[in-house]
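The structure follows.
With one protein chain held back, the other chains of the complex are shown just where they sit.
Moving on, here comes subunit A:
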Amino acid sequence: MKLQGVQQTKWWGVVVFIVAILIFPMIVTQSFFITQATFAGIYAIIAIGLGLLMGYAGQISLGQAAFYGVGAYTTSILTATWGWSPWLSLPIALLVPALLAFFMGYTMSRLSGYYLAMATLALGIIVHGLLVEGKGITMGASGFYGIPQLTLFGMTINQGVPYYFLVWFFVLLVLILSLNIVHSRVGRALRSIHDSEIASSSMGVNTGRYKMQVFILSAVFAGLAGWLFAHMSYSISPSAFTFDASILFLAMVVLGGSGSVWGALIGALLIRMIGITVHTLGEQFTFITSDSEHVIYGLILILVVIFMPRGLFPTVVDWLKNTTIKRVEKKASVAVTPIKRSVSE
């Protein structure tokens, strides 16, 4: 039975998603694309978290790279310096960014508007600075090295197809968790905050608490991505966790559509595909350099904000739905109940 206004998770999409993950390495055997897809997965995890924060709690974070970096460095230090097992360090790599978000959010949740954006912007810069300057612990700008690889049932998970599956397995978990949250009571509360904080708080929703929870969740996701990133290779350096990276995550969410979990995922994939396209074109034409990527990202952001402020995914889905339903309408020529406008899923 369907209740008016209550949306449920459509498992159909998840199934398609799983099939796509499984099929991809069979069609595309080139290591280059597998590596690209692995990075896309890592970024998708961050983008989904940021999407929840932006689309549901209506807050902007310009410092997601900080949580990403804190997660990566936490596990690196625990495993390489202290000799922990990477699996043991996973919960800590999630907990430390969460605590950081908690302390940040403790004050921020009482504020509205762009204060969180400004504070997270500063956080990103502070964390990057600490990673560079904390030479005794982080080994400074030249990068932390000696990070052990992940092993599972006695097998080492190497870069390539094994790591691809590991990353996308975690993307799947994050996706299912997020879809469930979105379609729960919490999700509805969050959406009400996004639409009008005053209205929802007068309805008895503890807006501060919900905003903080989703902020912490987004930090945990970023920490998870950091953990995956760190154990992929032998070394990490602060240059991966800059303000630029935070902006890239933001671009993924805005492009894909912040009001949708799927949108953030698609956004991460699209940004990656743009990167590959620019790279391939750059091999043919020398005037296309890596800087062109940023030009294109910027251009896309402008176009998306002007022409589809809800992001690519919800807009395209609505458009497809409208056209299919119109066709059905014509055939049946019966009045259909007005279509729900948004596909916030």
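Methods note: a residue touches a chain if its C-beta (ideal position, glycine included) is under 8 Å from a C-beta of that chain, and two chains touch if they have at least 3 such contacts; residues count from 1.
The rule is short, and it goes like this: contacts and distances are computed from a predicted model.
Entry comment: the absent subunit's protein name, as recorded by UniProt, is "Ligand-binding receptor", drawn from "RNA polymerase sigma-70 factor, ECF subfamily", "Phenylacetate-CoA ligase", "Sulfurtransferase" or "Ligand-binding receptor". Within the complete assembly, A:T280 is the residue of A:S85, A:S196 or A:T280 that touches the hidden chain. For the chain left out of this panel, the touching residue among A:T107, A:N180, A:S196 or A:S239 is A:S239.
Screening A:A47, A:L166, A:I193 or A:I266 against the full complex identifies A:I266 as the residue touching the chain left out.
The chain not shown here touches subunit A at positions 10, 12-13, 16-17, 19-20, 23-24, 27-37, 39, 132-133, 135, 139-143, 145-147, 149, 156, 158-160, 232-237, 239-240, 262, 266, 269, 273, 276, 280, 289-291, 316-317, 320-321, 324-325, 343, 345.
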